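After the structure tokens below, expect a handful of questions from me.
Here the complex is missing one protein chain, while the rest keep their positions.
Naming follows writing order (A and B), and every chain is counted from residue 1.
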Amino acid sequence: MTPTIKVNQLSKTYQVPEREGGFGAAVRGFFNRKYKDVKAVQQVDFKIEQGEVVGFLGPNGAGKTTTLKMLSGLLHPTSGTADVLGFTPWELKTEYLRSMTLVMGQRNRLSWDIPAADSFLLNQAIYRIPDDEYKETYKELDELLELEPLMKKPVRNLSLGERMKCEIAVGLLHRPKVLFLDEPTIGLDITGQARIREFLQEYNKRTGATIILTSHYMADVTALCERIIIIHHGQLKYDGGINDLSKKIAPFKLIGVLMENADEHDLSKYGEVVENMEDADKKFIQVKADEVTRITSRLLADLPIRDITIADPPIEDVIEQAFNA
Amino acid sequence: MFLIFKRLWQVNWAEQWQYRANLLMYLLYWLVSPIIYLAVWTSIANANGDVKGFTANDFVTYYMVLLICDQVTSNIIIHTFAYKIQDGSLSGELIKPIHPMLTNALVNNVAFKVLTMIGLTPIWVILFFLFQPDFSGVTFINILIAIPPMLFAFLIGFLFSASITALAFWTTRIYSIHEFYFALILLFSGQFVPLTLMPKVIQDIAQYLPFQLMLYYPIQLILGKLSQAQIIQGYVMTGIWLSVSILLFNWVWREGVKRYSAVGA
Partner (left out) sequence: MHILKLLSAFLKVNIQMSLAYRADTVVNILLNLMWLAWELLSLNIIFSNTQTLGGWGLGELIALLGVFRLINTMMIAFIWPNTEKFNQSIRDGSMDYTILQPANSMFLVTFSRITVWRFWDLILAVVLIVIGINMSGDSINALQILTFILLALSGMVVIYSLWIVLIALTFWFTKFDNNVTILQALLDAGRYPATVYPVWLRIIVTFIIPIAVATTIPLQALRGELGLNQVLIFLFVGIASFVIATQVWKTGLKRYSGASS
């Protein structure tokens, strides 16, 4: 069987105008603009079979979104080829557009001023979905996402999580075979993230759709994807199972402690102290996952601890550590 | 106090300079209708010899001076301020120890004017060569006498527009109200045509309204068409309307802020 997605030596180089400050420079730039090449994606190769759920990982600016945009057809690559469902995405053939979807967590497809129901019907017309098929799909999506109570309210009155449910649903009305999801859970709270995750899992199981998603949240990826592709500095750094990844990158946990007179105690003997965390009250150390229990009990025994948390380190840090070293 | 205005000027000038491309578009937009009226009325005057004593040259000089007067006396406060009331970002300005409208917004408008004036100058010169108007009626003294009432007319217009803007404390429909206000200006200021060519009723009403102080009165003053009595009458009207606009704005603003803080936006 031919793979659903086949990417061969895909590269994208942006030309970014170099600007100097000042009026004189602006005038000179107008006549003789200098460009700087930014290699966003460099010779990426991979294949994805039908029904796979693949996570794209990498820090901001690594080239994930650029790759996703090329696969959905929004961007022309500088060189290389891609084949999705037998189409070259950037030719933007109608049949192709009707068999895939792109959902971007930070962008709105729904109109703010009207109830989602109306935007749904508009998309039905645009995607030429027959009435009976539309009803059936809607019923299915409603079952999974509990859309009905949200449909009558103007979109601007929905919470972020509710809106995201509608955004995803509207992108799925035409039963796409391939889903590109760019940060589908961004900004959602933990329960919201979990609901979207469960839905995607169930949707994949029911329809056999191929899903590629990027996410900042490690939990999204570990829950959903059996396979991971890591892109860093535009290059493909890792492509394989999520379990192998854990072996490759020694898994770490972050332990955060809140204690009396925090400055008096030196945590570096328990693990690597991590600076610059959002939670300024706590101190954080990074330890190997299999040592968490041992170190935690030592901390509790040694220090005047008021509160202790154990969490995954941010995904950027993990990848940074693994591939930058 | 002087330092505050100096700093405000630096900030607002830099801000308006950022938007200079938009500003040029605005200028072109604003230029078109006086030029069309100019073309229409000179064409009529040429066809009929004159229109109630107005020759083609009278019309050309009238609209050429109008371009300058309108530039001096008009304002854009509603476009730069109303949204702050609507989206609540005014709160940040209310807690500062200066009046948000009478300092920052006022200076912002003045910076806008200075920039558009710079843009207008070359256009005005081009129009001058295209229409070759005869400005022999204009004297230096007339221009000097016209400056104070023009500056006060700007203040009157600014305070009225600011009062309308402050209605945003109560209603979301201030742009519609402003559109209505704009129509009043068109009707009573002499923007469409010198007021003496308007129907008698409109002339009679216009006399007592502030709108003619913004255009018709200074234009005629500059062109040397007013008698001494008319000039003095204009000064008196300016004084009266300036007091009215100050009182009105103060009242609307005070009540509005009261309401704003009561709602707790």
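Here, a contact is a pair of C-beta atoms (placed from the backbone, for glycine too) under 8 Å apart; a residue touches a chain by one contact, two chains touch by 3 or more.
Remember, predicted model here, so these are calculated numbers, not experimental data.
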Practice task
List the displayed chains that the omitted chain touches in the full complex.
Solution key: A, B
Handout entry: Among B:Ala14, B:Leu28 or B:Ile232, the residue in touch with the chain that has been omitted
Key = B:Leu28
Fill in the blank from the handout: Checked against the full complex, the residue among A:Leu122, A:Ile186, A:Met218 or A:Leu258 that touches the missing chain is A:Leu122
Handout entry: Sole contact to the chain not displayed, among B:Ala47, B:Ile95, B:Ala229 or B:Ala262
Key = B:Ala47
Completion exercise
Contact with the hidden chain, among B:Ala39, B:Ile76, B:Val138 or B:Val257, goes to B:Ala39
Handout entry: Interface with the unshown chain - residue positions in subunit B
Key = 21-22, 25-26, 28-33, 35-36, 39-40, 43-44, 47-48, 51-52, 130-131, 173, 176, 179-180, 183, 186-187, 192-193, 197-199
Handout entry: Touching residues (missing chain, whole complex) on subunit A
Key = 12, 14-15, 69, 72-76, 78, 90, 92, 94-95, 97-98, 102, 104, 106-109, 111, 113-115, 118-119, 121-122, 124-128, 154
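One rule holds in what follows: only the chains that are shown with their structure count from here on.
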Completion exercise
Chain-centre distance (mean CA atoms) for subunit A and subunit B, in whole Å, is 53
